[in-house]
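Working notes for the structure below.
One protein chain omitted, others in place.
== chain A ==
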Amino acid sequence: CRKASAKVITINVSGGNSKEIFELFTNKLVFSDFYLFYIFWQKCDLHKLEEGPPLQAVLSREEGLQYYRTMQTMRRMELKADQLYKQKIIRGFCHLYDGQEACAVGIEAGINLSDHLITAYRAHGYTLTRGGTVREIMAELTGRRGGIAKGKGGSMHMYTKHFYGGNGIVGAQVPLGAGVALACKYLGKNELCVCLYGDGAANQGQIFETYNMASLWKLPCIFICENNKYGMGTSVERAAASTDYYKRGDFIPGLRVDGMDVLCVREATKLAAEHCRSGKGPILMELQTYRYHGHSMSDPGVSYRTRDEIQEVRSKSDPISMLKDRMLSNNMASVEELKEIDVEVRKEIEDAAQFATTDPEPPLDDLCNHIFYNDPPMEVRGTNPWTKLKSVS
């Protein structure tokens, strides 16, 4: 699925869901709310798949505004984190997601909150889509007690319900994700697990071990490779003998998707989810995307790529701009409306940053807590033999 489409039709309808609308459209009925019937320019590249996602998608006004708001929140949150990091209020690791918003938002739009998701360390965006608040996320980055992990995890270790982090070891999250999928199948709840990794991690051996077992045991697992073209400072050409990441699953069917187009990501995810839920086993999606920042805050991101390249992506493929243009040019929203959302988002981020910088650090009493779950209180040795610290579950 690539770039802008040639044919776009706006229809006014009321009520109903996307599928109903599509059927109604073909009967050419007219209603009173906004739906966009969007046709993609190009098919997705497929590997061992008969059919890709449909070439058309239906976007309701409500959905469009929601995706816009979430992506904008994500963007502003990451930029604020950049600021706070430069002010040394955030320390250690900070891997920013700006540029890749369409992936997180599109994926979430294709699954349910009752499904499961796991990713690596570029996780702030997913923490948000999986139910975390900007306040909790930012306070975790600044290491305060109001953080989503009470300040004990930091940037790479954020968790919410059915979201398993935030994982620091490259590739380790992939077997974990398949394990979650195993539990989904075992418990018979028709849930699935989305298991994300990057182009750098894609060469990890444990990922191939996982492909094997997930396929053997038909685990309901959507493997997603977020290909942002660089694994830290190493471009994909220098790291991988085959950069067709969607084919690397070999016996696992795969598809390559435009990760800058939120609708494209959503439709592909829906297809993948359907595949898993029907018991066919795992499926692999490669999302072609881009990160504006360097690998982390300690990487300026311009020694291995040109500023021109970054600028070109920003001007031609920015996910938020793309969605905005699409909605404006089809009269799905007004400029003022979107500006208002921008203002609201800015305020939310400012409030969150305010909280994140003023909330106190975790109490020292909390140092040794959370070693074991459901255990009686115990003693932990401090830095010297006379210091015995208390630990509760």
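One rule holds for everything that comes next: a residue touches a chain if its C-beta (ideal position, glycine included) is under 8 Å from a C-beta of that chain, and two chains touch if they have at least 3 such contacts; residues count from 1.
One rule holds in what follows: contacts and distances are computed from a predicted model.
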(message) According to UniProt, what is the chain that's been left out of this complex called? Choose from "Protein RAE1 isoform X1", "Phosphatidylinositol N-acetylglucosaminyltransferase subunit H", "Pyruvate dehydrogenase E1 component subunit beta" or "Cell cycle control protein".
(response) "Pyruvate dehydrogenase E1 component subunit beta"
(message) One chain isn't shown here. Among A:Met77, A:Cys103 or A:Ile118, which residue touches it?
(response) A:Ile118
(request) Would you indicate which residue among A:Thr73, A:Gln100, A:Thr142 or A:Asn167 is in contact with the undisplayed chain? (result) A:Asn167
(request) Consider the whole complex, including the chain that is not shown, and state which of A:His95, A:Arg122 or A:Lys150 touches that chain. (result) A:Lys150
(request) Could you tell me which of A:Gly99, A:Gly125 or A:Gly179 touches the chain that is not displayed? (result) A:Gly179
(request) Go through chain A and note every residue touching the omitted chain. (result) 116, 118, 149-153, 157, 159-160, 164-165, 167-169, 172, 174-184, 186-187, 193, 205-206, 209-210, 212-213, 216-217, 366, 369-375, 378, 380, 385, 393
